[in-house]
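The structure that follows is given in the form of structure tokens.
Now for chain A:
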Amino acid sequence: MDLKRRIVLAAALAAAALPLAAQEKYITVASTTSTEQSGLFGYLLPIFEKETGIKVRVVALGTGQALDMARRGDADVVFVHDPAAEKKFMDEGFGVDYKQVMYNDFVVIGPKSDPAKVAGGKDVLAALKKIEASKAPFVSRADKSGTHAAELRYWKSAGVDIDAQKGPWYKETGSGMGPALNTASSLNAYILADRGTWLAFKNRGDLTILVEGDKQLFNQYGIMLVNPAKHPHVKKDLGMTFVNWVASPAGQQAIAGYKVGGEQLFFPNYKR
Partner candidate 1 sequence: MGTILHAIGEAAGLVLTLDPKLVEIVVLSITVSLSAVALATVLALPLGAVIAVGKFPGRQTIIVVLNALMGLPPVVVGLVVYLLLSRAGPLGPMGLLFTPAAMVIAQTILILPIIAALARQAIEDAWREYQEQLRSLGAGGWTAALTLVWDIRFSLLTAVLAGVGRAAAEVGAVMIVGGNIDGVTRVMTTTIALETSKGDLPLALGLGIVLVVLILLLNAAAYSFKEVAQRRYG
Partner candidate 2 sequence: MRAPTSILPLVLEDVSFVAGERAIVDRVSLVLDAGPRTIILGPNGAGKSVLMRLCHGLLAPTSGRIEWASPERPGERRRQAMVFQRPVMLRRSAIANIEYALGIAGILAIERTRQARAALEGVGLAHLAERPARVLSGGEQQRLALARAWALRPEVLFLDEPTASLDPSATAEVERIIEVIRAAGTKIVMCTHNLGQARRLGDEILFLHQGRLAERAPVDRFFDQPASPEAQAFLKGELPWT
């Protein structure tokens, strides 16, 4: 095929790929791997789309990455779970219309053999103290995610200076929840995980839930619009439709309706 025809063909192919974005109404939501991998979005978004005709494109990263992405203006809405980081984000002026909309909980996962003897406990801080004392292998996500931030808070509240006291037993993978669970499964290690990802996780090996139900393990999710004043191209109206819908009775009901194996994972708690 001669050169001119090749150029035209290539340009046509490239042009064909571009309009894929242009035609439909959609917003880009920066969210977390734990929310996506728990399957919540797979359940929630079709309901939203049916009601409003707006497609939601979720880019799933760690909370820290999601907020950074929003700071750069690459998302319209942010939906993450780290109130301290979210507050910083709002204070910096990058977000508006912040709403706390749901929570789920963390659980302490570990091997059935339970070398640190934490099974059945109702106190996450006590459990972590025992794990550190026994130097049993523990996997940390170490990726600026909401889960990682929570883990660090717990170490601190438990009186453990993790930076100083970590040793070869403390494995920092710098990865999302799923890959971290894979690592914990192959190492038979302890790990802090959100219930949603754990229930959807299939490679459990010898791991099981050892500590749950502690009120401190509650994990609050917040949603906000990326500030159009900082990033004028943000889809303000479509984005606010989504933010408001998640907080609305319809959205809150949908959140409560999502179950895995008969268990509800996320608990709506939006209060005006």
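The set was built so that all candidates are chains of the complex that A comes from, given by their letters.
Going forward, a residue touches a chain if its C-beta (ideal position, glycine included) is under 8 Å from a C-beta of that chain, and two chains touch if they have at least 3 such contacts; residues count from 1.
This structure is a prediction, so every number in the text was calculated from the model and none was measured.
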In-complex contact partner of chain A, selected from candidates 1 or 2: 1
Residue ranges of chain A touching candidate 1 (in the complex, touch as defined): 2-3, 6-7, 9-10, 13-14, 16-18, 20-21, 28, 33, 37, 41-42, 57-60, 71-74, 175-179, 181-182, 185, 200-204, 231, 233
